[in-house]
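Mind having a look at this structure? Questions to follow.
Complex shown without one protein chain; remaining protein chains in place.
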Amino acid sequence: MTEYFGTTVADIFATMPKRFKPEEAKDVDTVIGYEATGEGGGKWKATIKHGTLKVETVEGELTGCKTTVHTDAETMVGVTLGKIGAIDALSSQKLRVAGDPKFLMLLLPKIFIPYAAPQKKPATVTARAIITTIAERFRQEKAAGVTMAIGYDLAGEGGGQWTIEIRDGKCAVREGLADPLTVKMTMEADVYTGMMLGTLEAVTAFTSGKVRIDGDMMAAGATAKFFRKYEVPGAKEAEELLCLRVTNAIEQRFATGPVMGRWFAGLREKKFLANRCPECGRTQIPPREICAFCHVRVHEFVEVGPKGVVTHFDIVYFASPDPLTGAVRDTPYATVYVVLDGATEREAVTMDLKKEDIPRLKEGARVRPVWAEVTTGSYRDLIGFELDM
Amino acid sequence: MTTQRVAICAVAQHRNDPDLWHKRFQGMLLDVLEDLQTQTGFTFDEETGVNTIVSCSDDFFDARTISNNGVADVLGAQYRGEEKMAQEGLNALGYAQAVILSGHAGLVLVMGHCKESQAESRNAITNLGFDPFYGRAVGLDYLNAAALQARAYMKKANLTEGHLAGIVVRARQCAARNPYANAREIIAAGKVMSSPLLCDPIRELHAYPVSDGAVGMLLASEERAREFTDRPVWLTGFANCMDSYFLGDRDLTANFALKQAAGRAYRKAGIADPRKEIDLVEVMDAYAHQQPLWLEGLGFCGDGEGARFLDEGGPGKYRVNLSGGMLAGNPLVIAGLYRAAEAVLQLRGEAGERQVPDVRRALAHSTAGPAGQFHSVAILEK
Partner (left out) sequence: MKMHVKNRNVAVIGIGQTSLSSHKEDQNQVEMVQEAVINTLDDAGLKIDDIDCIVHGNMELFEMQFAPDLWHSLGTGACGKDEYRITTGGTTGATLVCAADNLVASGLYDTVLAIGMEKLQEGNTTGGITNMADPLWFRNLQTGALTGTTAQEMIDEFGEERAKRAAMRYRIMMDKHAMLNPRAHRRFGLEYSQMEDLMANSPPLVGELRLIHMCSQSDGAAAMIFTSEEKVKRGTKHPPVWVRDHIQVHREETIPNLFGFNKPEMTHRCAARTLFARNGIQNPVEYFDVFEMYDPSAWWAVDWLREFLLLSGDEHLRMLEAGEFDLDGRLPINPSGGVIASNPIGATAMLRPAEAALQIRGDAGGHQIQKEVRHALASGFGGTFWTALMILEKDLEWQEVNHD
């Protein structure tokens, strides 16, 4: 099976049932089709209904799916593992979704434990490999004037018998146990390996009787300092990246000042109070202390609207999640730019349009405000606009 | 023709207040702008007026990304150039000087605003100035950093509670004569010494009160200054300097950055001995111990001689902080601009009850960062 990023497309679907979280999917009723083209690809269908999941491979056409994901095998694995950004894949059209992609992006992380590529077991290191290379790690400067023959009798797989000879600032390893030996150490081969790799404390091994010492105890203890630490060839030290997640919140008390204060007072009366520049006459909405063009203080308030004309509008399909709650608005929603009756021609105000009116929305349409039932003098007083038909 | 000197033609200060709940920034700045326009008659005409603005405010204190965008209309930035100093306001003067001397503009409007009362805690803000992994997590903020510095400096300079109280008492006496100051109530030393500890050894009355304010200045090239004032104040030297970041890497009492900034500013202004050549000093003393400490860095007081300096009446002699200083209450982000404003008024003979005679040259200082990591020095002359 062709591998991408260390795993296969098939494994993603094979592991789907055990990654499924039925309690999160109680209200879900959908069928999702997947098509991965290219080597290692295939077609699958996932049927999720009332907290149960059925995953099946599909030979022919993918039918009966509410949403279908089309991509190539490599992108399928890459996006699933997070090695390829989903947004990038969508933008470059390597990943296409027939149906609502946002639905999938919200649903899948909710009902499935994220897929992780299966861990590969690292290649094992033998005692033989370590001891036969010990001369490479010899620290000549630490062994000045030392003469020693150290015997290792290692039982079990990967073990054997060796003698390490240190003499005249040189070190040599020979198979077999020499005679005489300064000291002989007897242990299981994997005890030796554990101590050399640092997974087993030498002192513990000695004390617990896992290592038997015959001969010069002090010499046995001294051997460690004659050699540099063994490093598994090709292994890189895995760097752990620290990640600190904190939400910083500092409460604020914003002043409205007298000008915006009037605006809010107007909203409480279900009125739009703009203020009018004494020089150019533009109706600023919301009202502002100064006219930016004329650089003069603006004193005069004037009521505009309540109805007006839509000059521009936006139909929004993609809503950014709320920074604090993560909640996402229902889409599509429409934002209208409205020049209220009596306002000067450029000074538009912007607000949401009632959802039901979106199909009939056109530039030039007349709208009226939708007020909250109880107005208190806050931004919540104006719910939005609706078509005035 | 290239410009030689830069003048401050006018300054306008909004009164510092513990809580300007009834005004927002736009209103505060408009008051300041109208004051400047009344004094100088400047306009925003494309050819002859201001088309370059240097603003000063902070995103955290304003709780607003691009904090200058909300006030662009008041500052006159409509179809004009505007740059925001995202640093303490005195640096806006230094930068505005560069803008004019570069030939890019002949007139620059400097406008700064800040409300410390808006956020629930200014310490919560300054805590976010420390690195996220260590300083912030340990709970450092500018108050306790200053307290570490205060403890070290009090030992080095032999300062007692009595000295600190004396600084605060004098600050209030000066502030009482300053209609722009925040805390103007005359208090006795005993009250200072018994005020509750904020962060040992800093007591509540050793620390500057929470303040809201705004300051504006009109700067002009030498060619144009006389169009707007007959009493220009010349900015003859400006420099700033950065110290190391981690508190443990610094000697908090050694004034490394301030000495460098002062040295560069003095060189530019041709000053050899500040004690003889500067007639008035305004230092940004957020905490009482910082008044003598910064004066050491500026060369008015010998290193470690704070106690003796105070005992011998140094602050009075050198006309230090006749405005009441930051101890009387200015918001962190523009306290240096308030220092410069006072210096300008004194140089022009417009300092009212605070006015002292023979002020030809004055120094305005500001600092930023924990325990004074960053300092700015401006030399102003008649």
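A and B label the chains in the order they appear, each numbered from 1.
Quick note on the criterion: a residue touches a chain if its C-beta (ideal position, glycine included) is under 8 Å from a C-beta of that chain, and two chains touch if they have at least 3 such contacts.
For clarity, every value in this text was computed on a predicted model and none was experimentally measured.
Participant: Using the definition of touch stated at the top, determine which of B:102, B:121 or B:160 touches the missing chain.
Facilitator: That would be B:102, which touches the missing chain.
Participant: Among A:47, A:67, A:335 or A:375, choose the residue that contacts the chain missing from this document, as touch is defined above.
Facilitator: Looking across A:47, A:67, A:335 or A:375, the contact with the absent chain belongs to A:335.
Participant: Would you mind spotting which of A:145, A:323 or A:359 touches the chain that isn't drawn?
Facilitator: A:323
Participant: Determine which one of A:185, A:292 or A:367 touches the chain that has been left out.
Facilitator: Answering carefully, the residue with contact to the hidden chain is A:292.
Participant: So that we can see where the missing chain sits, which residues of subunit B does it touch?
Facilitator: These residues of subunit B touch the chain that is not shown: 1-3, 24, 47, 58-60, 63-66, 68-70, 72-73, 77-87, 91, 94-95, 97-104, 125-126, 128-132, 238-245, 256-257, 260-261, 264, 268, 368-370, 373-374.
Participant: What residues on subunit A make contact with the chain left out of this view?
Facilitator: 85, 87-88, 90-93, 96, 101, 239, 241, 243, 248, 252, 254, 256, 260, 263, 284, 286, 288, 292, 311-324, 329, 335, 337, 339, 345-352, 379-380
We take it that only the chains that are shown with their structure count from here on.
Participant: Looking at the complex, which residues from subunit A come into contact with subunit B?
Facilitator: Residue list for subunit A touching subunit B: 242, 244, 246, 248, 250-260, 288-293, 295, 297.
Participant: Within the complex, which stretch of subunit B touches subunit A?
Facilitator: 20-24, 26-27, 30, 34, 43-44, 60, 63, 72-74, 76-78, 115, 117-121, 124-125, 128, 132-133, 137
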